[in-house]
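With one protein chain removed, the remaining protein chains of the complex are shown where they sit.
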Amino acid sequence: MKLLSAQNITHSINDAKLFHNLSFDINSAEALHIRGGNGSGKSTLLRIILGITTPSKGLVELIKPDLKISYLGHKNAVKSYLTPLENLELLFHDAELKHAFKWLDQFGLTNVQDELTANLSFGQQKKLALIRVMAQSSELIVLDEPFVGLDQATADQLKNFLAKKLSEGVGLILTSHIDPMIECIELDLGV
Amino acid sequence: MFDLAFSNLHEILDMNGHGIYVWSVYALGISMIVISFSIAKKRIAGIQKKIKINNASS
Amino acid sequence: MVRLIKSEIFKLLKKLKSWLGPLLIMILVLIAFPLSIDISQFDLDKFYFSIIVVSILMTSFVATEGMFEEDFEDGSLEQEFLLEKDFYKLALAKIFVFVFLIGIPLALIGAIFSFANGVAFNSFAKVFLILSLSNLLLFNVFAFGNALSINKGAMLGVLSSLPLALPVIILLGSSIRTIQYGDGFISIIALMIGIGLLMSALMPLIISAALKTHID
Partner (left out) sequence: MISAFIHKFSSPKSYVRLTEKLYPFFIVLGVSLLTLGWIWGLLFAPQDAVQGNSYRIIFLHVPSVIFAELIYFFMAICALMHLVWRVKLAAYLIKAAAPIGAMITFLGLFSGSIWGIPTWGTWWQWDARITSTLILFIMYLGVITLHGSFSNLIKADRLMSILVIIGVINIPIIKKSVDWWSTLHQPASISISGGSSIDPSMLYPLLISIIGLGFTLISLGILSSRSYIFTREKNKKWIAEHV
């Protein structure tokens, strides 16, 4: 099932052209891996797909207008002056919250759950941010460099999670400069 | 209506003591307008030069 | 909407600095002013109100300074956009919460101090009402300024929202005069409520457009 299609996306910021005439589709149960060097516009392309950034030319069409998307960009969207527990309580309720607590446990964050997030290490904050994606039920998952800052064990957990979601029919878009080890369709933006 | 309101240059500059106010206002006004014209012209010349160099190199 | 209001209240209460800071500044200014002049020479009651008005202007600017900046910097705005597709509700909720948790306490402090400086006891409620309403207007105005300038510093915030705040200050000044001299109080309150409702409905629209442009 097609989730969204991008048609002739061209984008430039001021005078710098990032990419030209990109077209692709995203289907459920399919993973799209966007590759490219630093500054090639990977993150910008993700934001265009999400509808946050308006492309200079072209169109991103959501097949279902109320498609449920979970997203983690390079900003973690966690509040540094709250504890991990409070952060999750702010985001989730009921069943989702229970789910989130389960992931807190699996990521080994329960022993720091009452400390201020500002005092957590970079990797721990990243894990906390990932829980947002993991506890949400969604039809499309969009991740910007999800493996940066994660230790091997957590990266494996994330891979397993993504593989499981894919088999459940969720669509996946991610950027990563290391091989995600998931079966992906590749989209290369060049240097 | 078209008679000079003053009889000599000194009167024009003095304007019964109000000359300092009147002339300073006009001096500032004229110089601001002239300066902004010259700034705009300089900018155009600068950017035109840049574009020329760009076009020549590409 | 309830979700947003709840989480905004929760976040603001957790940030003691942003919440209590403006209230303390207000108290400080109102205490410092009489100490800085020669009370025996000046008739303090006559212009103490204008000190209250100016402190209200300053503290409400300080209070709203980081209103959208934090959500912008940590990426929460993008997440909110994915949920709601615009920021109307977020802006509405934030302004509502800020007015209730900071604006109304500020008005209360102002009213108490005016009471202590020669205002008759029965005008206490009137002063409080007027200060609360003007804070509603000011918080809307400064929220707009903050949404435009987000992380670009206070100077831009002041320049873009001060022209909007000045009419509010004039309105506040004249409404206080109606208390001092008697008549016209009801009509000015009606005017303030009208402007307040209109602004509260329209400002979030503009703020939403500005925030959308920022994350673009």
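So that you can tell them apart, the chains are marked A, B and C in the order they are listed, and the count of residues begins at 1 in each.
Just so it is clear, a contact is a pair of C-beta atoms (placed from the backbone, for glycine too) under 8 Å apart; a residue touches a chain by one contact, two chains touch by 3 or more.
Just so you know, these numbers come straight off a predicted model, no measurement behind them.
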Partner chains on view for the chain not depicted: A, B, C
Contact with the hidden chain (one of C:M58, C:L82, C:I104 or C:A209): C:A209
Residues of chain C in contact with the chain not shown: 144, 148-149, 152-153, 155-156, 159-160, 162-164, 166-167, 170-171, 173-174, 177, 206, 209-210, 213-214, 216
Those residues of chain A which, in the complete complex, touch the missing chain: 13-15
Absent chain, residues of chain B that touch it: 1-6, 12, 15-19, 21-22, 24-26, 28-29, 32-33, 36-37, 40-41, 43-44, 47-48, 50-52, 54-55
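Following the convention adopted for this analysis, only the chains that are shown with their structure count from here on.
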Centre-to-centre distance between chain C and chain B (centres being mean Cα positions), rounded to whole Å: 45
Interfacial residue positions of chain A with respect to chain C in the complex: 47, 50-54, 69-71, 73-82, 86, 90, 132
Chain A partner contacts - residues on chain C that touch it in the complex: 7, 10-11, 14-15, 70, 73-76, 78-79, 81-82, 85, 215-216
